[in-house]
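Got a structure for you, questions after.
Missing here: one protein chain of the complex. Every other protein chain is in place.
Then we have chain A:
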């Protein structure tokens, strides 16, 4: 509770939330460039209201968000790390406003895609999930990167970051089961391939369960990688069948990423004392290309479904 008191209301419009609204939760810092497209994308997908925590932006993100009619905004200058990488803030908002709503918890550089997302919006998906008595929906993080070396292309605000990155690793993921929480632990992708060859164990976790029919007893344990109660982590079939799932297209590796990484290291706010960020920064100084001959060009959800990165399950 003490940590949540660090949240300061900036512009609250939660009274506008209707019972059937799907809520989007996000924490961010200095994302002004990305916000226009982010909000547009999720509005079109069917988000009814955004619950956003601004962790000390000074680039105008705060002012921009405060003007949006479907955004409720809190701010905090407190430590992202001490708030367990923002999860304490998210849990607090979810338990207060999320109960009985479908909630989507994402970062500003993550774009949720799922089977049929080009013809069926989030309301159709959650309606089907309700009808199927499914309470949580997984979407693994898929790192996208540009064809050129990171930092060579210029991102223009409002531009589609998925198109600006566009490539991904299709088939180098590893999965283990976490016996404590029952969730899967997925690693791999371009970051493991290029930045964690010496120590694959430390490669970032890619398993995520961002879409949840929230109940006030729910709580995210570690980022959106796992939740309690444990049953919510059972987003996978154990007998060979496939449950439906989606993907979070991760567009971190835009040109804006370089400055961002430097800043994050200075603040030492990320996992493992910024280990991941330090590894990036070392590599980024050499302006690497994540791209390789075997990189796959993103073309849509059907591609991810046929590659086996996500599944339509029995949704037809």
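The rule is short, and it goes like this: a residue touches a chain if its C-beta (ideal position, glycine included) is under 8 Å from a C-beta of that chain, and two chains touch if they have at least 3 such contacts; residues count from 1.
By our rule, contacts and distances are computed from a predicted model.
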Name of the absent chain as recorded in UniProt (options "Polysulfide reductase NrfD", "Peptide O-xylosyltransferase", "Electron transport protein SCO1/SenC" or "Ubiquinone biosynthesis methyltransferase UbiE"): "Peptide O-xylosyltransferase"
Listed residues A:16, A:96 or A:176, member touching the removed chain: A:176
Residue, one of A:99, A:123 or A:147, that touches the chain absent here: A:123
Candidate in contact with the missing chain, chosen from A:138, A:165 or A:224: A:138
Missing-chain contacts mapped onto chain A: 116, 119-121, 123-124, 127-128, 131-132, 138-140, 169-177, 184, 186, 188, 190, 192-193, 196-201, 207, 235-245, 292-296, 308-316
